[in-house]
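These notes are about the structure you will find just below.
One protein chain omitted, others in place.
Chain naming follows the written order as A, B and C, and within any one chain the residues start at number 1.
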Amino acid sequence: MRYNINNKGYYGEFGGAYIPEMLYPNVEELRQNYLKIMGEDSFQKEFNQLLKDYVGRPSPLYFAKRLSEKYNTKIYLKREDLNHTGAHKINNTIGQILMAQRLGKTRIIAETGAGQHGVATATVCALMGLECIVYMGEIDIARQAPNVARMKMLGAKVVPALSGSRTLKDATNEAIRDWINNPVDTHYIIGSVVGPHPYPDMVARFQAIVSEEIQWQLQEKEGRTKPDYVVACVGGGSNAAGAYYHFLEDTDVKLIAVEAAGKGVNSGESAATSVLGKEGIIHGSKTLLMQTLDGQITEPYSISAGLDYPGVGPMHAHLYKSGRAEFISITDDEAMTAGLELSQLEGIIPAIETSHSLAIFDQKKFKPNDIVVINLSGRGDKDLDTYIEYFKL
Amino acid sequence: MRYNINNKGYYGEFGGAYIPEMLYPNVEELRQNYLKIMGEDSFQKEFNQLLKDYVGRPSPLYFAKRLSEKYNTKIYLKREDLNHTGAHKINNTIGQILMAQRLGKTRIIAETGAGQHGVATATVCALMGLECIVYMGEIDIARQAPNVARMKMLGAKVVPALSGSRTLKDATNEAIRDWINNPVDTHYIIGSVVGPHPYPDMVARFQAIVSEEIQWQLQEKEGRTKPDYVVACVGGGSNAAGAYYHFLEDTDVKLIAVEAAGKGVNSGESAATSVLGKEGIIHGSKTLLMQTLDGQITEPYSISAGLDYPGVGPMHAHLYKSGRAEFISITDDEAMTAGLELSQLEGIIPAIETSHSLAIFDQKKFKPNDIVVINLSGRGDKDLDTYIEYFKL
Amino acid sequence: MNRINQKLNENKKLLSIYFTAGYPKIDDTVTIIQELEKSGVEMIEIGLPFSDPLADGPTIQASSTQALKNGMTTEVLFKQLKDIRKTVNIPLIIMGYFNPMLQYGVEAFCKKCKEVGIDGLIIPDLPVDVYHEDYKSIFEAHGLINVFLITPQTSVERIHFIDSISKGFIYMVSSASVTGSSSGFGNEQTDYFKRIAEMKLNNPQIVGFGITDHKTFTQATQFAKGAIIGSAFIKHLTDKGLETIDNFVKHVKN
Partner (left out) sequence: MNRINQKLNENKKLLSIYFTAGYPKIDDTVTIIQELEKSGVEMIEIGLPFSDPLADGPTIQASSTQALKNGMTTEVLFKQLKDIRKTVNIPLIIMGYFNPMLQYGVEAFCKKCKEVGIDGLIIPDLPVDVYHEDYKSIFEAHGLINVFLITPQTSVERIHFIDSISKGFIYMVSSASVTGSSSGFGNEQTDYFKRIAEMKLNNPQIVGFGITDHKTFTQATQFAKGAIIGSAFIKHLTDKGLETIDNFVKHVKN
């Protein structure tokens, strides 16, 4: 069984490009060029230089001593929270802005949920001097105010998505509409491994730096390149895709995907796509998504804006269906508690998205010698209000 | 002329330990032990390991292309904003928490202005499982709300300083009072190169990693270890001390210290100590400070909480008096404009403290081939409300 | 012969109207179809509402959301259309997104379409290539014409490919944009309409997007076989209700 993408743009039965004709020239241009451009020396050089000098890579692989003691196993945290702008998202936006430049685009659009991708996009647009428009659900604008402020400081225009659940899914719809309306000069920087082919693959490749670094960092620390487990939260699935990438075909390394159960998987307010979803099409990709029997996409719910999405990327649909990855659902309450725990045990305030990954230890036991790498996808600064209010600190 | 500290704890005529007897045992214990402990292999190993894996060092030396083009010179940014917790402050708190552990202390206190030092202290206390109390001026608590929230998440107790100007100076007074009241089990983690000897020297040594890295990073990029200029903002002076440290005695490297002029040096609302200050004693150190003719310490003003301090560390008093460093004053307005400019030219939102350093280009011209390293002491997330309100974004 | 092909053979410019099934009221579907035929419309696109209509602008989006709130589903729509061919003769096309059809089962969906007398489908997010490989035979087995879109950005090569697998007409999007966005046509569009006309494709073209009134209808059909009105008609329904449908159509036609 193969877990990575095939040459038709599918992961197993998932993926593809289910797009209106209006998007065809854009997506096709990208599909035909992305591997070639990524393979160019000059691209690689500029990409790696920016990851190092601008983003601050490599991000450390930090042995979390007190957390490991508490759960009696060896926990390493991959510190994507230390990246410039505070999450893994920038790995991808750096890659895509270089791609957009080489495709001659002058106007950049993006969707955002937690605002991290919006900030990461606004950031690279400022860096390159390109116009930037970010679509963001009205509800997310309210709950991730610091990131909205950051995008404005960076010179981006933040446009509220007022339809549907007014969260990430709807922001994505709006971004796609913008792209349809601006097919020539505009590049759409999708923020996760979702959307039509080649986006899931392109984003996964830009994020693959995460698992590439884990390999040599673990070699340095433990004398081996493979952890026993790699754990990541899944909204669309980009941080997970990056953390899994170089381990995908190596089944010695167990993969754990953590989804947002919201108020409980069966509460009607959840975003646990693997449990609640069925095969279908969302944002141009055949994948698992939460929907009614009638095929209407359901409004998801999670306390975490970055996980509040009714689908997962096609890679993850395939990892789920094939059993390659174990999927665990974590409720709002469990995530919040785990976020506070990490803050007070290790002095690291995680993004609420990431807190979901940190909450698996009550559901899943590990052996004392297991090496468990958790992708610390982002920092919690954007979530302080939510934490403070939740814990009445 | 020597610019670093002498063996009596003075920089030229500045420094010393003007402390009440109640603090003598604490300060003396530290004075007698700090160099010995810092010299131990096990200390160095743990310190460097944490700087690498936890803080994320080395922080990049980033060539700011668009900024350089705008000002027609070669500007490098030393990215302390990418450190864990978002500023240079953590270099020092990591060092001091290891020091405190080795001195057998179990309770940590700190003062904070911008909150960055408070967060950095709360962070290392969480990391080591030590009790943490942070004193913060009531006004700063209001204008740096995100950092107050972070400290609480990290399990620290934030105590408002209600006296005087209710900013950094008064928070420092309160911390000293706490230390007087708790002389045995408590270590006071001072956040800048201020306070009685050996604090200025100890903090400078912990921050010296900044200039150490600049040397080899510049060698990598430009084939030389010396920049023409090193620029840093000065509140108490710790980020400047760190950026200058390895260049102190090498006068080929010109040092520029940037102070907060507030609403203008002669407006009565300023914190430009070098211009407005006179020799005197503040917080246990003989240095330059803003005071009345009668020797009462003046209430300073700056839009930036981290620069809103009526003194400078004794190293900087000496650098000023000896002419080794050039001192430049930057107003609130100039700083805010420079902060927005960096955000929109380079995609980096700086702390307002740092924005002062970025504002020197209108006052000071450099040659096209000059290598100007600016210490980007912190990120602006904590300042978003101030920026947004100022620019009505 | 499929009703669409018959209609295309008629020697006149065709006005086709899009509306969202179940809007403004859940039970308005049949009435609207009947009224449209009575008013002289040549073809109708019945919109099957979708929660996330990413090719549509605000007007059609809002009507879809309302229709779903009203209780419209695939099942309900087929029930409403059960006897439509007893009263209506013009070609009927269902326009909808692919996911609801996928959930219904593509084959089951086609079967139902045939049963109630639907002549064709427009599925904006089912790309030509996927259709061609996976669904063509099913559609054709049920006598359904699948309509493809082209835009000003579509390459000549691709237009020929689309033409080659089309069996009815080509939906010519007036400008690259979601529905309901432009107002009036300029030189750019006219050039584009002309350019396509001069390609002398096998399938006639019907222009969609941006047709709002008599003027734009005339412009669009100068070189094309017909034109489709969507958002403008939905707006009319929202503002004026069902009573004056014939008025709307008359104003467009003349």
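Simple rule for what comes next: a contact is a pair of C-beta atoms (placed from the backbone, for glycine too) under 8 Å apart; a residue touches a chain by one contact, two chains touch by 3 or more.
Note that the coordinates shown come from a computational prediction; the quantities given were computed from them, not determined experimentally.
In terms of the touch definition stated at the top, the absent chain reaches B within the entire complex. Contact with the chain that does not appear here is found for just one residue of B:Gly104, B:Gly129, B:Pro183 or B:Gly268, B:Pro183. Of the candidate positions B:Val159, B:Ile281 or B:Ile388, contact with the hidden chain is made by B:Ile281. The chain not shown here touches chain B at positions 16-22, 24-25, 163-164, 169-170, 173, 176-177, 180-184, 278-284, 291, 293-297.
Throughout what follows, only the chains that are shown with their structure count from here on.
Chain A has the Cα centre that lies closest to the mean of all protein Cα atoms in view. The geometric centre of chain A is 37 Å away from that of chain C, both derived from CA atoms. One inter-chain figure worth recording: chain B and chain C are separated by 66 Å, centre to centre, where each centre is the mean of the chain's CA atoms. Annotation for chain A: no residues touch two or more other chains.
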